[in-house]
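Everything below concerns the one structure shown next.
In this view, the complex is presented without one of its protein chains, the others remaining in place.
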Amino acid sequence: MKVNGTPVHGYDPGARLLDVLRDHLGLRGVKEGCGVGECGSCTVLLDGDPVCSCLVFAGQADGRDVVTAEGLGTADDLSPLQRQFVDHQALQCGYCIPGVVVSAAAHLAEADHVSEDSVREALSGNLCRCTGYSKLVAAVLAAADHRDSP
Amino acid sequence: MTWPATRPGAAVRSSAVGRSLPSEDSAAIVSGALEYVTDRQVDGMLHGAVHRSPHPHARIVDVDTSRAAAEPGVVAVLTASDVPFNRLGSDPHNPPVLAGDVVRQVGEAVALIAAVDFPTARRAAALVDVTYEPLPVVTGADADAPTSLHPGGNVAGTIAFESGDVEAALADSAVVVDVDTTTSAQEHVAIETPGGMAEWDLGKITVWCGSQNPGLHRRFIAQALQLPLDDVRLVSNPVGGAFGSRNDDPAPVYLALLAWSTKRPIHLHLSRTETIIAGPKRHPYRTRVRVGFDRSGSLRAIDSHAVADTGPYVTAGRNVLKTSAELSSGPYATANARFDGTVRYSNNANAGAFRGFGVPQVAFGLETAISAAAAELGLDPVDVRRRNLLRPGGRHSLYGHTVSRSLRALETLDAAAAHPWWHERDAWAAESTPGPWRRGTGIAMAMKGVGMGSGKGDTARARLIVSANGEVNIWAGPNHTGQAIATAYRQVAADTLAIDYDRIHVHVGDSELVPESGATAASRSMYAGGSAVQLVCRKLRAVLDESAVVEGSGVSFDDVAARLVATGRAEYDAEFVLPDVEDIGRIPADSLADYAPHAVYGCSTQVVRLEVNVYTGEVRLHGVVCAVDAGVAVNPGTTVGQAEGGVAQGIGFALFEEYRLDDGVPVTTSLENYLIPTAVDVPPIETILVSGHEETGPFGAKGMSEVVVVPTAPAIAAAIGTATGFWPRQLPMTPERLRAGLAALEAA
Partner (left out) sequence: MIGPTLSRPRLVRAATTQLADALCARGRPVAGATDLLIHGLDTATPELVDLTAMSDARPPVEQLSGGVTRVSATAPISAIARAPVPIPAALAQAIAQFASPQIRNRATLGGNIANASPAADLVPPLVVTDAVLGLRSADGARSVPISDVLAGPGRTTLRAGEWIDYVDLHPVEHSGFRKLGYRRALAIAVVSLAWSWSATGTRLRDVRLAAGAVAPTVVRCPHAEAALTELTPAVVATAATAIHQDIAPIDDLRAHAWYRRDALSGLVRELAAPTEEQTGTQLSERNTTAS
């Protein structure tokens, strides 16, 4: 598989994708919050689609593109979407945020029309216990505005 | 002076306080680069796991660790006898670090494993052979329990107080409403589960683990390992949320014990299921409230009777009950008030601190009673509340102490009631479509004290060092567990010092460097920690004033900084002792700390509009208005974020969240069956920051992060009552419970 654009080899295909990303590749922005697909903290893109990496066997990502929050932008060079999360103070403890940003990025890439409801639906697999979601939604809507009127 | 623009085109202002500045770690968070305590790793570290009791109550007959120890890769198996001082605290009712003779709840830790990798540690934990002799189970806070969990019985604490003559006032009242309410055990669900790393080096232990009270955890560790306090260092961030769960969390002690025992670095990260089973909960309560009104809507009396289930040990339970007592009369003024509360032991989950700390439970009873009384009196629920509110500088109904002049209960009520979602509620309800969905709007309010209360000597401290190159470093507490408190401290520092924001660096959460500042709890961080920062900065500012350092003048801060360092005037310490109430009212002077009344309170009023499906009992939220009194909001964006997050937790408490046990055995053990709100369950939230000013707080600020959790559930209940005629008394208000209530109504 390719992870954030770099080919990766030598992992156990029967391991969870989450463990390969965190332990094998050191991508610790991929968080484990429940291990059963309920919290979304481990969300990554698999060929552009958001998935819970705790519920994917690494072997199932063979030959495919995996993108994590680290792959969207770095702290020194944030993506426009990540920038909106910072500017909107759309984070508190931040533990869920890398997964939220990944889900939001997939939504912006896929949806022709982005609305408050579509954003809430797109984030419905990412639990956040700090923010009450309002600022997360606002950040994604702002990013959509910039996307649509650069 | 210039400020980083928060977004392109944002106005540049000359003061930091009042600006919504993002936290310093934001860019690292959104790019996944921030290393949380559980992300920390070093080469050669061991991995920990915990063997936990499957029994709610049993005698430990034997612990055989031989199979676990023989597992290849296992380095240590520790049991109660390996802990030098086996208790978390000084009270005999505090929990043990590891259970030795008896287990008193499912999930109680019995043994700790250290192994070369996590799968081995987990496998070995399952190989610890414990022989249990089951004992009778205390399944709730009932007086008729089959056994005593501690010598002296199952009462962990009581508190009772009365002002005026409640019975006489109720007898005189034109309308008396009597409600019997129950609220559930709520799980915190901080998204990062407990854990971290510990290292033993040169006789000193360093633990990286989330904590809302690094000083307390440091003392727990030093006591458990019988080490000098100075040999224990706790670094407690970055951490993924807390909400009260990291007040009494034993994970830092487990880590320290494993590192101390193995003399090797150790990593521990609990699973979600063990966190849910073994972690603390919000205390489940049964609260009976009677309120009496005269015909005109004047409140004659409040009588509140609460029983709380604290689980098997004393952690926060007695203090939670104390806070319930103080806020049992809410933000209301009446001459006759009574509280009678008991906190009892059981074999259910150990309950501890949870945002709101005893207030949501009794406030649900009180607000429900007041809404019902308004309906019975035929009066507007806002009018009834408005005419009975506690006024700034007024006397507390139960204790008679004076409250701060910054109290803005009335303003939060008026602000929420002025919102169209409230005053257009009838028109909105009338637009209901045919079919099962009925519309309703509800309102409720609450108040919550800031800090630990009078007589407690509650103190926060700050330390400041100027470096020769003109940087100012400040170490302050309380700690950050997700609320960007360090950024707010920095804003306070920048305006107090009147030097460039970029020169100021604030550090929190490291017990080696931050002077003891107490807990990130009791809505005290901004108020107490911010005040300490302000005080320490004033000391430096006074020196700068002598040197005539003013932005734009000829004297640069760089020059003065070098001179301060050279002359030994570069370091400052300050402490802020939270003020006690000016007048203690009816509280006996020698027992002030037993009641610990507050001078400073924050308030919130909330309006909820929703629909109820009368066929199925489902509830659909349409919007929440949250008016909150934070004094001056140092960082308004952060304050609004706290309000929105609090409302979401209030929604969970109201509609979904219930940690359930069956004869002491947990049944809601994962996020698949313990449900918290998702993005589609939380409606738009409109937060109104009510203008106010607390004169003892930094730049007029006071705490607000707990009170925002409180009104949500009673406002939802009132909206459901308005929509359907069924007024819920039990949380959470699940579809099944609502249908049961509606069916009873239909049958009647």
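To keep things simple, chains are lettered A and B as they appear, and every chain counts its residues starting from 1.
In this text, a residue touches a chain if its C-beta (ideal position, glycine included) is under 8 Å from a C-beta of that chain, and two chains touch if they have at least 3 such contacts.
Since the structure is predicted, the reported quantities are computational estimates derived from the model, not experimental observations.
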Notebook entry, point to check: Quick one: which of A:Met1, A:Cys52, A:Leu78 or A:Val114 touches the chain that's been left out?
Noted result: A:Cys52
Next item on the list: Identify the residues of subunit A touching the omitted chain, counting contacts across the whole complex.
Entry: 12-16, 19, 23, 36-38, 40, 43, 46, 49-52, 54-60, 62, 103, 106, 115-118, 120-122, 124-125
Notebook entry, point to check: Contacts of subunit B with the missing chain: which residues?
Noted result: 118-119, 428, 433-437, 609, 613, 615-618, 620, 622-623, 656, 660, 667-668, 672-673, 675, 677-681, 683-684, 734-736, 739-740, 743
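Convention: only the chains that are shown with their structure count from here on.
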Check: Just curious, how far off is subunit B from subunit A if you go by their C-alpha centres, in Å?
Finding: 29
Check: Okay, in this complex, where on subunit A does subunit B touch?
Finding: 27-36, 38-39, 41, 68-70, 72-76, 78, 82, 85-89, 91-98, 101, 116, 119-121, 123-137
Next item on the list: Could you pull out which subunit B residues touch subunit A in their complex?
Entry: 6-7, 20, 22-23, 25-36, 39, 188-193, 238-243, 269, 271-272, 481-484, 637-638, 640-649, 670-672, 676, 678-680, 682, 684-685
